[in-house]
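Shown here: the complex without one of its protein chains, the others still in place.
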Amino acid sequence: MSTPSAAVGTREITLGQAIKEALAEELRRDPTVFVMGEDVAEAGTAFKVLTGLVDEFGPERVIDTPISEAGFTGIGLGAAMTGLRPVVDIMFGDFLTLVMDQLVNQAAKVHYMSGGKLKAPLVVRTTLGATRRSAAQHSQSLHAWVSHVPGLKVALPSTPYDAKGLLKTAIRDDNPVVIFEDKMNYQQRGPVPEGEYTIPFGVADIKRPGEDVTIVATSSMVLAALEAAEQLAREGISAEVVDPRTTVPLDEETLVRSAIKTSRVIVVDEGYERYGLTAELASVITAGAFYHLDAPVKRIGAMHVPIPFSPVLEDLTVPNAAAIVEAARELCGRR
Amino acid sequence: MSTPSAAVGTREITLGQAIKEALAEELRRDPTVFVMGEDVAEAGTAFKVLTGLVDEFGPERVIDTPISEAGFTGIGLGAAMTGLRPVVDIMFGDFLTLVMDQLVNQAAKVHYMSGGKLKAPLVVRTTLGATRRSAAQHSQSLHAWVSHVPGLKVALPSTPYDAKGLLKTAIRDDNPVVIFEDKMNYQQRGPVPEGEYTIPFGVADIKRPGEDVTIVATSSMVLAALEAAEQLAREGISAEVVDPRTTVPLDEETLVRSAIKTSRVIVVDEGYERYGLTAELASVITAGAFYHLDAPVKRIGAMHVPIPFSPVLEDLTVPNAAAIVEAARELCGRR
Amino acid sequence: MEEDGRVTEAMAEALRADPEPWLAAYRRMLTIRHFEEQVDDLYRSARMPGLAHLYAGEEAVAVGVCMALRDDDYLTSTHRGHGHCLAKGASVDRMFAELLGKEAGYCRGKGGSMHIADQERNNLGANAIVGGSAGIATGAAFSARRRGTDQVAVCFFGEGALGQGLLYEAMNMASLWRLPVIYVCENNLYNEYTSYRETTAGELTARPRAFGIPSREVDGQDVLAVHAAAREAVERGRRGDGPSFLICHTYRFYGHHVGDVDRAYRTREEERAWREQRDPIRLLAGHLLEAGVDPARLERIQEEVMTEVRRGVDFALEAPYPDPSEVSQHVYA
Partner (left out) sequence: MEEDGRVTEAMAEALRADPEPWLAAYRRMLTIRHFEEQVDDLYRSARMPGLAHLYAGEEAVAVGVCMALRDDDYLTSTHRGHGHCLAKGASVDRMFAELLGKEAGYCRGKGGSMHIADQERNNLGANAIVGGSAGIATGAAFSARRRGTDQVAVCFFGEGALGQGLLYEAMNMASLWRLPVIYVCENNLYNEYTSYRETTAGELTARPRAFGIPSREVDGQDVLAVHAAAREAVERGRRGDGPSFLICHTYRFYGHHVGDVDRAYRTREEERAWREQRDPIRLLAGHLLEAGVDPARLERIQEEVMTEVRRGVDFALEAPYPDPSEVSQHVYA
């Protein structure tokens, strides 16, 4: 697992702080980088993740926009095509619905359509995750949509360490990158080295090694998977937790290798299960490890319903540790 | 296969004519139905599919709009919520990028968010399919996106018969339905009964029965699959071609049954392969038929590249009969 | 707004002649105020899930507009939608139930504060996407027209929604097709935590006019002025003369949402000035007393409203949550 050993100069910070650090470092390093979005400056975003950033870099580089997601994503794209490196903030992942044209028909295709002559080093930061009691239009995890689109790269950090390293890589990448942050985990703490580092795209991380069953988990579901692995360990089942970290590019090899080792696989993602991430990951693993698998890859995604407001209902719609433990027991023939 | 026997009153008409017939019949049957979109009236759409419709039903029910996809989809939704049954025309499926908020955050969720008290009987007609030399922004097949969203139903007709029956069902459905037409197949002819009929959603159609290998194909790929099946038959391989016809609801049972029968499965779809339709169909089939499969389900989708203009390149990006034949031979150990 | 001044004078006379409708308006505004104070309390006492955007301070807008509507007229609302819902006639108890995620709520607890709707009164619902209902409201007006009724549709939105392109697409078609829709822009000076002046170029009134839609600025704290303007717009719609646009200048007395307590983006002085000099409820009470209404009546109304709100909260707190099986119901009709 590639999180730092308790080396000199490693501290525990929150996911939110890790993201702010990544932005601050890149803003310092590269004058062409800037941040733009609704209430990102004085307010430091609706999630208070960027508090103070504008004080260091000024309103010229940390820019409050009107409530015009399509418009400022397009402006970000134009800036990216002409020498700048914008980091555009889309407050809730649900609002990606408003920028799909700028992202998919424009940003993703500029490099290809121009025969490789134009580039769009645009970063879109947005959120995913439910159970915040924010109801159907503020709780979706829509990363499957952008993962489906050639020309876009997609990152799904699950820890403060990954968030900082992946965001810095995204900013330095010459392609449009969409990075999804789990809005429920901004306060989650984890070790992050003092020094400069980046995390390459397309390299999965084994968050916990194991032998009996592989749990491939993304973003918000990595914590659930680790919790499940703990529980399973107590029951004598050794679970390996693999976090792809980026869906495009996807580290197929690491996923398949783990599947071949354990011969039992669960794929967990907070997006809708149908036509979502779990289908692709399950298919890739099945294609690569078919003859080693004891059973079909078990998919666990969000229920096929709009996310309800009522807490008693909302909690039923997203995967959790208990569901993962259930699935693992079943795969391992423990019932 | 549920296309009509050469019964009395069955004629050969084109897919485009079938669609116009479905609309004309529903416009006649139900005064609350209306059609709205860019150039749908006098021009009869950019594909000339609705030519003449406005002459029978007038500009009050076949309505030309400004170039405002989000706006008129929203207006369609508001009309649907208040007693009408709009059929909204989105000229190219690529423009779905502009209506995702109205479709996904609004139409798909209205019924659920209101606790079942509001309804949105909205139909969105749009297109998919490449090789028209229309380049990256007019050639995508984005049906995976909407299939991922609870609250939406999605139909993918592959024949004139299915197109007419599914469109009529869509118009009578009380939910938002997105129906994708293959823009390259509007001239394709097929048998369609004179009389009234509809086709239920969630019922796959076996377009060609077979024993050795199952080819699950959607929309534009059904023709390619049938062509491949012909070729394979000549080689002594009996291929069964299954067309799901709707992705939501999905007839999992028929797909799995065929897979169990043949033990070899190919899934073909013109959308991008990664994080697309083939992943879900392959996963559903694998989950249901795992212990009966000789090999992992073979997925064939569009190449992970924006669709290039140059014909010599574009033709390489979409699946075709040859690729299907290749895959079938391999699955059947014929090489 | 000299014109509105005159209108208000006319209304004031009408009020003196027959205070009853204005006493009803007073009751509604007071109900909204107490409802929202209750919501804030429910949040602070951790008895309400999630957040809520309070309408307190803006009551004259929703009530002044909805007084001009019939039950069968349509309305679309926003994330700050409790006031619109109550003004259209929803009942306090079922609204509280919705905010607490209870089955007795208007949406069976599935919508919550940001999606509250009242189908019985053609309130098509609050919308958590800023500007997201511009098309829906315009479509409802289109539908009324097509069905040959004289219903109108009111589209409430905050000034922040002027940033959303959808609004302009919808206004263009409403104007082309002369649809009976009234766009009501509630300018409470802030898009979340940012002053609307930093997000809005040019003249507000010029936006609708650019699409051939008559627009008018109104003092959103004066229910008489709002109602006068709304009545005109509604009549215009019913006559088939097309859409109208009202810009109501108003202010939210609380933060952007119940959790927005420090409010560094605006001064306490500004807040005090609005609360003390521009409270729409106090202003209406003043009109009523001037008109010779017995202060005791206002007090009685106050007591009745407080009782109703208290009963509503108690009802909601005791009401049962939806059955778990509800989770997969109503995905499809």
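For reference, chains read A, B and C in written order, and residue numbers begin at 1 within each chain.
Note that in this section contacts are C-beta pairs under 8 Å (C-beta built on N, C-alpha and C of every residue); 3 or more make two chains touch, one makes a residue touch a chain.
Keep in mind the model is a prediction, meaning the values are calculated, not measured.
*Asks:* Checking the contacts here: which visible chains does the omitted one touch?
*Replies:* Looking at the complete complex, the unshown chain comes into contact with A, B, C.
*Asks:* Which candidate, C:164, C:187, C:221 or C:250, sits in contact with the chain we can't see?
*Replies:* Of the candidates C:164, C:187, C:221 or C:250, C:164 is in touch with the missing chain.
*Asks:* In the whole complex, not just what's shown, which of C:76, C:143 or C:199 touches the removed chain?
*Replies:* Answering carefully, the residue with contact to the hidden chain is C:199.
*Asks:* Just checking the interface: what residues of chain C touch the absent partner chain?
*Replies:* The missing chain touches chain C at positions 162-169, 171-173, 175-176, 198-203, 206-207, 209-213.
*Asks:* What residues on chain B make contact with the chain left out of this view?
*Replies:* Counting over the whole complex, chain B touches the hidden chain at residues 38-39, 42-43, 46, 64-68, 70-71, 94-95, 98, 132-138, 303-306, 308-313, 316-317.
*Asks:* By the contact definition given up top, give the residues of chain A that touch the hidden chain.
*Replies:* Chain A touches the missing chain through residues 32, 34, 60, 65-66, 68, 70-84, 86, 101-102, 105-106, 110-119, 121, 150-151, 153, 174-175.
As a convention for this text, only the chains that are shown with their structure count from here on.
*Asks:* Which chain has its C-alpha centre farthest away from the C-alpha centre of chain B?
*Replies:* C
*Asks:* Which whole number of Å gives the spacing of the CA centres of chain A and chain B?
*Replies:* 31
*Asks:* Once you find the CA centre of chain B and the CA centre of chain C, what distance in Å lies between them?
*Replies:* Computed value for the inter-centroid distance: 42 Å.
*Asks:* Counting in whole Å, what is the centre-to-centre distance of chain A and chain C, each centre being its mean C-alpha position?
*Replies:* 38
*Asks:* Mind pulling the chain C residues that touch 2 or more other chains?
*Replies:* Each of 107-111, 115, 127, 129, 132, 165, 331 in chain C touches at least two other chains.
*Asks:* Find every residue in chain B that makes contact with two or more other chains and list them.
*Replies:* 101, 105, 112-113, 150-151
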